[in-house]
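Here the complex is missing a single protein chain, while all its other protein chains stay put.
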Amino acid sequence: MRPLGLRNIFRYLAVFVVAVSLNFMLPRLMPGNPLALLAGVDVGLMTPAERAEVIEAVGLDAPLIQQFIDYWWSVLRLDLGFSFRSERQISEMIMERLPWTLLITVGSLAVSAVVGIVLGGFSAWRRGKKSDLSLLTGMISLQSLPSFWLGMLLISVFSVQLGWFPSFGAVTPASDFEGWGHIGDIAKHAILPIVTLTVLSIPGVYLTMRYAMLEVLGSDFIRTARAKGASEARVLFGHVARNAIAPVVTFLAIRFAFAFGGSVIIETVFSYPGLGRLIFEAVSGRDYPVMQATFLVFTVAVLVANLVADLLYPILDPRMRVR
Amino acid sequence: MKKRLSIPILIACLTLVAAACSSESDPTTTTVTGGDPTTTLAGDPTTTTAATPAEPVVVRAAITGDEDTINPYTYISGFPGWNLLMMQYDTLMQLDADGVPQPWLADTISANGDLTEYTLTIVDNASWHDGTPLTVDDVKFSLDYFIEKATGRFSRDLRGVVAIAVSGDNGIVISLAAPNPAFDLVALADIPIIPRHIWEGIDDPGERAFDISTNVGSGPFMMTEYESDQFYRFVSNPDYFRGVPAVDELVVIVFADDAGALAAIRSGEVDVSFERVSPEQIALLDAQDPLDISQGPEFTTQMINFDASKAPFSDVVVRQAMSLAIDSQDIVDTVYLGAATVGSPGWVHPGKPAYNPAVEATFDPAAANALLEGAGYIDTDGDGIREFGGEPMSFDMITNSSDSLRLRIAELTAAMLGDVGIEITVVSVETATWEEAVWPGFDINNGRNYDIAVWGWSAPVQANTIRIADLVNSDPGIGFLNLTGFSNAEVDAISSQLLTEADPATSQQLIGDLQVLLADQVPFVLLAYPDGAYVYNSEVYADWEFIAGQGIVSKVSLLPASARP
Partner (left out) sequence: MKLLNRKRTKKRSPKVANRLGMLGGGMVLFLVVMAIGAPWFAPYDPTERVGLPFQPPSAAHLLGTNDVGQDLLSELIYGARVSLTVGIVAALVALVLGTSVGVLAGYYPKRLGRFLMQGVDVILILPFLPLLIILAAYLGRSLLNTIVVIGVLIWAGPSRIIRSQVLSLRSREYVLASRTMGAPDRWAIMRHVLPRTALLATGTFVRAVSTAILLEAALSFLGLGDPLQKSWGSILFWAQSRGAFLTPAWKWWVLPPGIMIMVASLGFALVAFAMEERINPRL
């Protein structure tokens, strides 16, 4: 494994500092203000003095630079603060949502990684043949499905028409399931979102795998290996797949990191209580602390995924050496 | 021949994956509909309305958007948040089906001649959920608390209160600085009474993180469970002072949007929607058994606002021409498919006693053109757009993209105004951006950043006719909702006088005159009052009460007939 040099550490730190600072600026750059959220819908009924009091109570009257310093101080102390809207600990709110988001995204990612790599490899191997073409066509068609369209159609068919799966939520509200019943309940709620997400992410894995494989298949050393008389299977698994896996891993690592941003559309369609909805509601209502906190989690996740991909790259692709 | 791997096979693979997942689930709960053990009551509908211990009546209701912990300082929306708040708390008076306040926690209410002093007696059989009796001390404490710790709505309700005094065992006297003929409607039927023994230790309700344990009310329901963004569970209060509720358990489920709620009610996963059914769904849902629709007039409004403080909208002729050019009936028919009342140019809903029938909406594009021509707004360069002061009459009409009906209203109105030579570009933006443009900082002293906007007020603004001054008075202290920057001396005089007029006959006369004046001066163009329509499963619970202007979401709907006001 390539040691993580000082330079790289500095690089990651720089990205972290810039991104986290931008996360502070983004909410404040947005038009509109969090007053409606702080004061409730009756904000219009308040006197200017009452409004000023509300703004002061959360420190939004302080100079921007002061707020910025406070923000960094709380980031460094890992203190995510309280939501404007619910006045709850944000860390608590995120921990409530994260498992649900991870359940559906990791579930779908696992399925699509296996299916996508296998089919992508198969497709590249059978390049130009009918099976490759059908797969490619099918995958690109799948990729062209609008996610909410697919989700709504699945709800129409499997929930409304057939009644097989629930159409919303992560668990049956106010139910008294215990043990296996509870797990079954969760599984039933997760299936449609996972299916939707899987259908949507298989083509990405598949195409990345296929293209990477094709590239490797065409390179000199493969032809050398073939010329040396290595068996097709040996070429395929010993050389090609091993060398093609790097872009796929990068792709999967980033997709996994993006799970920490939730999947707004799918969570909206299925009323699924994940991080994506938390972020979307925070953004719509200008809940600055929640926006900052969720962005921070997202930022850290993506950075870590990049770091992992960077560290893994030389191991996965033996040809590559960055001095 | 090569084996052909195609899309159907792929889909079959996915189905297998799905099937593999589902096999993990408990085999006894294969379907969702009816799988919930708490809802095994799809039997005889007559037994469901009369609560029996053997078969508890459980109603599952859909809302869109979380309402936080629903106490007076945390609930989020005016509708249905306030309505859910009132499941747990009581007001001194309660609206009946006609929208008229009736005695509730206060069993007698009287006012002095000039309406500056209200004397109430509090019922003696009400108690808090923790068993403590509800007394007149709690009432005084609540009013004092809301005056002291700003909440927006309830503090505003109590502005003008100068003294609150307990008299005797269960009497209370509220004194006002000026006559307020609508005090019963806006304050007594609006403010929740909170328990002193819970709240007196709380100095800063805005800072405090509330939870279920602090939600001690006196209402017919108690919140026992809350999962953020998922659901609320309310159970009935068997000791409720008006009688045992007809529904034993109310589960309120949070959806991300209307479509999700709609799918759930069609699949039988919820029993009622606390969100209004959109017009195109009314007939469809009504046709499906066992779903039924409860429909009636409501007091929300849809309107066109313009910045009347600047040219050309400062010219009354332009405003009158715009009003004449807009066909409100077409909007009601096309956008609402008839499920709305055409807007009255005098603001007051035609269903209200204060409505002046002499005022009605007129659609006459020819007259609009003539007005504009006459006032010198003429298309000099022949491009179909009139000019004023050398500038073309081209404006942006801003609307919030999350409200699809409003978007369509904008689209239709833009075309109508285009027909009289005013070019409109519809600009759809996100809700917070739209609010910030029309109502910067929610304070009209900050001015306005728009030309034309589609806007709407929630029901409470229309509910109290006397407070029309809020919308049209040019003094920002009085007309704090005057978003159009409208200003007219005569309107100012009448609307101010109305606020304190104690004599009902004079008051009625003033409101009538004001409507005529507003129809002529056009402070905004009122397009429609959309109907409220709610869908429910009549096999689970059918006794929903539609309160005029408020809809079915209230505790009244969940009480037996004998306990209703």
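By written order: A and B. Residues from 1 in each chain.
Basically, a residue touches a chain if its C-beta (ideal position, glycine included) is under 8 Å from a C-beta of that chain, and two chains touch if they have at least 3 such contacts.
All values reported here derive from a predicted model rather than from experimental measurement.
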item	value
From A:Ala52, A:Ile69, A:Val118 or A:Leu153, residue that would touch the chain that is not displayed	A:Leu153
Hidden-chain contact residue, picked from the options B:Ser278, B:Ser309 or B:Gln508	B:Ser278
Touch with the omitted chain, as defined above, among A:Met95, A:Val114 or A:Ile140	A:Ile140
Residues in subunit B touching the chain absent from view	258-259, 262-263, 266, 278, 280-281, 284, 334-335, 337, 400-402, 404, 407-408, 410-412, 426-430, 433
Positions on subunit A contacted by the hidden chain, ascending	7, 11, 14-15, 18-19, 22-23, 26-27, 29-31, 127-130, 133, 136-137, 140-141, 143-149, 152-153, 155-156, 160, 204, 207-208, 211, 214-215, 217-220, 246-247, 250-251, 254, 261, 264-265, 268, 279-280, 283, 291, 294-295, 298-299, 302-303, 306, 313, 317, 319-322
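Convention: only the chains that are shown with their structure count from here on.
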item	value
Centre-to-centre distance between subunit B and subunit A (centres being mean Cα positions), rounded to whole Å	37
Footprint of subunit B on subunit A - complex, ascending	30-33, 35-36, 39-46, 48, 50-51, 53-54, 57, 82, 85-89, 93, 96, 111, 115, 129-131, 134-135, 137-138, 141-142, 152, 155-156, 159-160, 163-177, 180-181, 183-185, 187-188, 190-191, 194-195, 198-199, 267-271, 273, 277-278, 281, 284-286
In the complex, subunit B residues that touch subunit A	2-7, 10, 13-14, 17-18, 21-22, 24-26, 28-29, 31-33, 35-38, 60, 65-66, 68-69, 74-78, 81, 150-153, 155-156, 206-210, 225, 227-231, 233, 249, 251, 253-257, 259-260, 263-264, 266-269, 430-433, 435-437, 439, 441-443, 445, 458, 480-481
